[in-house]
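For chain A:
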Amino acid sequence: MTLAEILAGLFRGSHDVAVTDGLILGTGRRTGGGLVHVLGIAEGAPLGIDGALILAGRVLAIARSGDDAPILMPIDSASQRMSRRDELLGLNECLAHLAKALMLAEAEGHRTLGLLYGRSAAGAFIATALATGHLVALPGAHPEVMDLPSMARVTKLSLDVLTEKARATAVFAPGLDNLVRTGAIHETWDPEKSLAEQWETCLAAPPASSDRRDRLGAERGGRPCAAAIAERVAARIADHA
Partner candidate 1 sequence: MERLSYTLDAPIPAGGTKPRAIVGVVASGNLEVLLERVLAPDRCTVEIATAAHGFGEVWAAVVADFVARRGAGGLRIAINDGGARPDTVALRLAQGARLIAGDAP
Partner candidate 2 sequence: MRDWATQGAARAARIAAGASFARGKVVALSDLAPFLEAILRPGDRVCLEGDNQKQADVLADALAEVDPAVIHGLHMVQSGIVLPSHLDVFEKGIARRLDYSYSGPQAARIARMLYGGQIELGAVHTYLELFARYFIDLTPQVALIAAVSADRDGNLYTGPNTEDTPTVVEATSFKDGLVVAQVDRIVDRVPRVDIPGDRVHFVVEAGKPFYVEPLFTRDPGAITETQILTAMLAIKGLYAPYGIRRLNHGIGFNTAAIELMLPTYGEKLGLRGKVCTHWALNPHPTLIPAIEAGWVEQIHCFGSEVGMDDYIAARPDIYFTGADGSLRSNRAFCQTAGLYACDLFIGSTLQIDLSGHSSTVTTNRIAGFGGAPNMGSDPRGRRHPSEPWLKAGAEADPDTPAPLRRGRKLVVQIGETFGDGNVPLFVERLDALALAEKLDLPLAPVMVYGDDVTHIVTEEGIANLLLCRNADEREQAIRGVAGYTEIGRRRDAGLVARLRERGVIRRPEDLGIDPLDADRSLLAARSIKDLALASGGLYRPPSQFRNW
Partner candidate 3 sequence: MNPAIDLVFEPEALSWYEASARQRVAALVDPGSFHEAVGAEERATSPHLALFDLPEQFDDGMIVGRATLDGAPILVAAQEGRFMGGAVGEVHGAKLVGLLRAAQSLSLDVLILFDTGGVRLQEANAGETAIAEIMRALVDARRAGSRVVGLIGGRSGCYGGGGLIAACCSALVVTEQGRISVTGPEVIETNRGVEEFDARDRALVWRTMGGKHRYLMGGADVFVDDGPGAFRDAVREVLKAPGRLDLDTLDAEQARLERRLARFGAATDAVAVWSALGIADAAAVPGLSTRAFRAVATCRESADDAR
């Protein structure tokens, strides 16, 4: 789906969302008229220091605003912007700052919902969609850490071999299904149904009291060990306390 279709599906006509230099900024109105803050990345743009600070500034302003309106974060991005200038000026801080801002806004009572509708990868994915409280995707979305040809270069395995291995496990190959199976993406929406209704269903559910992605990964078979290891570590640490 395109961003326009998504916004139409969610808000019908009642939104002022605009895309500037690949950044999505604006607001929309829920079915019942309630306010929604919309910010994200469009057009497969990379996320650099400048964009990250704009988004973070907006999130912090929302967190300070006193409203408890949810934040919707549609994402169709490249990876983090790869450049000398971005690294020189501390891209890691800017991306982490955005992620922290999203988590703090959530703590201040704003539900944060990531909506992956295109590509996303690596640092841009972590700083945006993966930092929201609930991440949904639309079919056709294509998250990846690294594309298979690049991975073939780094691992010195042939593309054929990698493709074959990718069939056996969800753990490394790009693609929506694999990220769903690891638990990174909570659910996939059905584009045939009303997006607004699916969105309202999300908001109607009580906010998660803890990060359940590793449990989901175990249930879905994409991450067999993570939840058990994390629990074992926490239990052992507590035992010694």
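Behind the choice of candidates: all candidates are chains of the complex that A comes from, given by their letters.
Criterion: a contact is a pair of C-beta atoms (placed from the backbone, for glycine too) under 8 Å apart; a residue touches a chain by one contact, two chains touch by 3 or more; residues count from 1.
All of these numbers come straight from a predicted model, not from anything done at the bench.
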item	value
Touching partner of chain A in this complex, picked from 1, 2 or 3	3
Interface residues, chain A side, partner candidate 3 - complex	49-50, 53, 56-57, 60, 63-64, 80, 82-97, 99-101, 103-104, 107-108, 122-123, 125-127, 130-131, 145-146, 151, 154-155, 157, 165, 168-173, 178-179, 182-184, 211, 213-214, 217, 222-227, 229-234, 236-238, 240-241
